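Working notes, structure below.
A protein chain is absent from this complex, but the other protein chains hold their places.
In order of appearance the chains are A, B and C, and numbering begins at 1 in each one.
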C-alpha cells in the first residue's frame, strides 16, 4: 500500500493531497498542520469527494505516529504572506520556515519515519539541508523540489517560442530555487536540436527566456497570491518516481558533494530518494554560475 | 476534441481547471474571470505543470468567442466572502451572483455557445434557473450541481457510521442545495440493505446524519474558508457524463415540471445535458419535504 | 509500494498485467507461467511500453520467492481450449485447473506469501475453495472473482434495455460463476426503481435478460476464443479495493458459512480480502436458487 504524509496543508500541501486522492495515487494519506481546523477541513473536503471517485484513499489527520510506516512525506509548510512585499526573494521565508523545522523535525524523528522526505519549503535548498540535518534522515532520503519546477518553467517558456510541447524541450535549470539559479543552455535541446544553435540562427535572446523562467513563479504569485498547481504536480511526480523506484532523472535539490550544499542539479530519483547525482560536463561559464549559486545557498545556510 | 470553458476561476473554478488538466480530461480549456490577472495566473500555473504531465491541454483565457464550439461550460463564479457572517445560508450569495448572471449571460449568448452548461454558483437552484433563462439555453442544456454534492456528503456520513465505502451507500438527497434539502431515506441503501431497516435495528438517529450531511459544507468552510475539492470533483464528473453521453443517474439541480423550478432530484445526464428526470415514488412525508424545498426555491426566485 | 503477482499469464493474466502497468497501479509486478517463454515475452512487451508511459512498473518473472512481500496475487491460470467443445460448462476446466493448484499451491505456501489472493480460474467457486485449502491461506485472504463479472454482465444487459449507464443498475448476481447462477432481481434497481416493478409495468421478460447475462461470456468466447477485458477489469478493481482498504461491496466468490462453500455473494472487500459477507434478506424463491447453486458447487467440490 502506498502511504503518504503531508506536513503543512496550505495551498501547496492541499493541492498535493488533492492530486494524490483524485488520481488514486495514495492508498493512505496523513495530513498535519499547525492549524488543526485547516487539516480537518481539507480532510472533510477530500472525503466528501470520495463517493464521486473510482478510487479510495484513507485520510487521517494530525497524528505524527502514523509517519512510522509512511513511504513518502511531503513537507509543504510556508508562509506565503512573508513574500508579499519582497517579490523575487524567497529568502524572506527563511525566518519563518526555520522555525517550522525546529518545531516539526523532532516530531518527525520521534515518529520513527524512515521513508523519503520531499520538501517544497522556501528557500528550498537551504531549508531542505536544515531539515535533513535536524531530522537525522540521510541525504539520500531527504531532498527538495528545487529547480524541478524552474526547469518545468524553462521548458514552458522555451516551448512557447518554438510552438512545441514542453516535453520536447530537454535540459536543466541548475542552482538555487531562487534568484541565483540559471538555465544551463548547454544542456537544453528543442526537438533534439541544441538551443544554442537555434538561438544563434534565429537571433534569439536566451537571457530573456531565462529571466522569464526564473520569474515565472512571481508572475503566478502576483495574479493569485500563491503558486500551487505546478509545484504540486512536480512534488507528486517526484513521489511517484520514489514509489516505483523509477530511477528517473529529475533536476531537484539534492546534496552536492562538490559544493557541500543542497542545490538544484540533475539527480536520479528512486526508492531510496536520491539514488545518485548526474554530473554533466558544463562549460566553464555555466560551472561558474553553478558554483556561485551553490555558494549563495551555503552563505545563507551558514547564518543559521 | 474535448473543449471546456470555465467562467469564474476562484477556488472552485481553478480546482475544476486543475482537475481537467491533471487528469488529462480536457484537450482545450478556456478560463474567464472578472479579474484578468487571476485568470492569467491560473493559466500560467497550469501551463507550468505541463512539462510534468503526460497529457497536454491547450489553455486560453478571457475570450468569450472561444465558447462557440465549447462542449461543456462551467459557471463557477461566486463571492465566498458573502457567506462569512451568514453560516448556513447560501441565499446570502444571491445578490452577488445575480449580478454576475446579468454580466455574463449576454456574453455567453452572444458567443453562440451551444453546449452544456454546468452551474455551481449559489444559491444553486435559483441561480441556475436564472442563468438558463438569461442565456436562452434550453432547460436540458443548463443544470446545476445541486444536491450531487449533498448526496456525496450523505454517502460519506452514512459510510462512516457503517464503516464501508461511500460508494456502497446508494440513494439521494433531494431539494435545494441549501437548508431545505433532505435525505430521502426511503431511497437509501447501505450494502444493499434499506437504511430505514438498519436504523430501526440499530437505534440510529437518521436526522442527526441528515444534519451532518446538510452542514458538511459549512464544516469545510469554517476550517478552510471555502469548499473546493468535493464540489470540483462533482462538477467534473457531471461533465464527463455529458461528454461520453453516459446517461448516468446524478441527483443534480434540474428543472422539475411538477414543481415549476430547478431543484435537486435524480436526473439522467448525457450528451444533451439532462436527458430526463427520474421520478421515484417517494413516501408522502418525503414528497412533502420535496414540495416544500421546491417551493422555497420558487419563492426566492420570484423575488428576482 | 504496491506489489502484485500473477500466476498464469494467458489472456486474462496478461490483460491484468497490462492494466496494472498502463494505468500505473502497480509499482512492482511478478509474472509466473508454466511457459517461461510466454512470461518473458509479456515482460518484454510491457517493458517496451515503459518509455511511452508516464508511470513506471518494475516487472520480474518466474520467481516465487518474490511473493513473500507481494500485496495481491492473481491466479489466472486456465486452459481455455478445455472449453472448446463444451460451450456453457466451466466445469470442463476443473480437471485441468486442479492439477494447476496441485502444482502451484505448495510453491505459494513455500514462498511465505501472506497477502490477498484473487482467483479467476474456473470453475471459479470450487477451484478457489481448493486453492484456499491447499495454500493454507485464510478464507478471508483467498477469494474468487465469481459473480463480480456476471453481475457486470447483468448490469450491461439491463442497461441496454433501459438505455442508461450500467452503473445506474444496482443489485447482484448470486451463486456459481456458471450455469446455476441467478440474477437476484429482488436486489436490482434501475435508476433507483425496482426492476420487478419496471418489468411488470413494461411487460419485460426478466428471465430472458438473466439468460443473456449468464451466457454473456460464451457470446464473447464464441467470437474471440476467450474472454479477457471484462474479467481483467473486474479482477483489477477487486485488487484496488484491497490495496486501499476500500470496504467496497462486491459480489464475488467468498466463503459462505451458511452453505459451507465458496459461492458468489455480496461481500465487503478491504485490506484483509473479504472483510465480511452481506446477507441480504432474499425472498424464498431466490434463497432456494442460492441454496441450489451453492449445493451444486459443493457436490462438484466433493468429487475432488
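Methods note: a residue touches a chain if its C-beta (ideal position, glycine included) is under 8 Å from a C-beta of that chain, and two chains touch if they have at least 3 such contacts.
Note that the structure is predicted; figures quoted are calculated from it, not measured.
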Partner chains on view for the chain not depicted
A, B, C
Which residue of A:34, A:140 or A:249 touches the chain not shown here
A:249
Given A:187, A:227 or A:296, the correct residue touching the omitted chain is A:187
Going by the contact rule already stated, which one of C:70, C:227, C:267 or C:296 would touch the omitted chain in the full complex?
C:227
In the whole complex, of B:241, B:274 or B:294, the residue touching the missing chain would be B:241
Touching residues on chain B - with respect to the absent chain:
1-2, 24, 27-28, 55-58, 71, 240-241, 243-246, 248, 271
Touching residues on chain C - with respect to the absent chain
14-15, 18-19, 21-23, 37-42, 44-53, 56, 148-149, 151-153, 155-156, 159, 165-167, 169, 216, 219-224, 227-230, 233-234, 237
Where the unshown chain meets chain A, residue by residue
53-54, 163-165, 167-168, 170-172, 187, 189, 191-193, 241, 246-249, 266, 268, 278, 280
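In this section, only the chains that are shown with their structure count from here on.
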Which chains are shared contacts of chain A and chain C?
B
Could you say what rotation angle superposes chain B on its sequence twin chain C, using C-alpha positions and rounding to the nearest 5°?
180
Kindly work out which chain lies most centrally, taking the average of its C-alpha atoms as its position.
B
Using Cα averages as centroids, what's the distance between chain A and chain C in whole Å?
42
So how far apart, in whole Å, are chain B and chain C when each is placed at the average of its C-alpha atoms?
36
Chain A to chain B, mean C-alpha position gap in Å, rounds to 33
Per-residue multi-chain contacts in chain B, two or more chains:
53, 165, 167
